[in-house]
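Shown here: the complex without one of its protein chains, the others still in place.
Up next, chain A:
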Amino acid sequence: MTSSDQALAHAASSADAAPGSSPGAARGAHGRGTPPEPDSWRRRLYRWDMKASPYAFISPFFLIFGAFSLVPLLYTAWYSLHDVQLSSLDHQTWAGLDNYKNLFASEFFWNALKNTFTIGVISTVPQLLAAIGLAHLLNYRLRGSTVWRVVMLTPYATSVAAATLVFTLLYSWDGGMVNWLLHFVGVHPINWRESDWGSQFAVSSIVIWRWTGYNALIYLAAMQAIPVDLYESAALDGANRWQQFRHVTIPQLRPTILFTVVVSTIGATQLFGEPLLFGGISGSKGGSEHQFQTLGLYMYDQGWIIGNLGKASAIAWSMFLILLIIAAINMLLTRRLRKSQ
């Protein structure tokens, strides 16, 4: 032990000496070749400072992460194994895996999972495709390009609540603008909120509206990093605009696309605010047949409306595990892609 300590001390002191900018008294003694004198308190403090300071500097993040993420995460796991009601938090009875069994036997859970998936797909796919298209257009030399870029980002800067309220009015069954427009092409008024696909489409459209511009800007940034000579040589080879887009732009964007896919997937899994507000009164049910109840809503409904915190915690952990699985799939895909490159 002592020898390794000394080795460490040695390493540390030599590291200290390396910059060589401020020869202190202690170092001077070292230089004269005398054996290291017993550490003075300043020296010890100094060494301690060098070792500990970096940790101290990054500690706020970890302390806060621990207090507000890790502890609640573990506490949620503990809750999920108990029968806990919101109204009697102190009376926790051990339930083992009952909450999970109950959950996996519940049609509502699978329905919410299915909805999360379908809404995720019909909001993420068009969103990212449109974002690439828009980014491609913005990448041309345009008049007032900054204006266009700012406009693109405006929906992202709008609050979920405000956006959703406006969309709810647009999709209103009786006198909403969407139904009004549809009646010109002879479509009967659609009860958007209570129809199965209509409601999912409506919720997705809010998500698409809010996030397309944001993703387009990310793509745009990546596109501008693509060297111009790639396009020039493609043009020399006779590639038209579309071919350039397919064979130069898309391959170059691959890592960026992957990033946006991961971020959007996480966002889709946690989808909450839009369907909650779209549902209006008792929105946490996600419609009378739970037709747009996502996992996030189901968790909220169980925990805060019904007051069954144990089961809500089990849902939270199931969501966490689902995210881990998605992350793992993403990682596998990334590796594949890298290899194929």
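As a working rule, contacts are C-beta pairs under 8 Å (C-beta built on N, C-alpha and C of every residue); 3 or more make two chains touch, one makes a residue touch a chain; residues count from 1.
Throughout what follows, contacts and distances are computed from a predicted model.
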item	value
Name under which UniProt lists the unshown chain, selected from "Hydrogenase formation protein HypD", "NADH dehydrogenase subunit M", "cytochrome-c oxidase" or "Sugar-binding protein"	"Sugar-binding protein"
Of A:Phe117, A:Trp148 or A:Trp173, the one touching the omitted chain in the full complex	A:Trp173
From A:Leu86, A:Leu182 or A:Leu323, residue that would touch the chain that is not displayed	A:Leu86
Option touching the unshown chain, where A:Pro60, A:Gly144 or A:Gly186 are the choices	A:Pro60
Of A:Thr76, A:Thr118, A:Asn139 or A:Asn191, the one touching the omitted chain in the full complex	A:Asn191
For chain A, the residues touching the chain missing from this view	22, 24, 46, 49, 53, 56-57, 59-60, 63-64, 67-68, 83, 85-90, 102, 106-108, 168-169, 172-175, 191, 194, 280-282, 284-285, 288-289, 304-308, 311
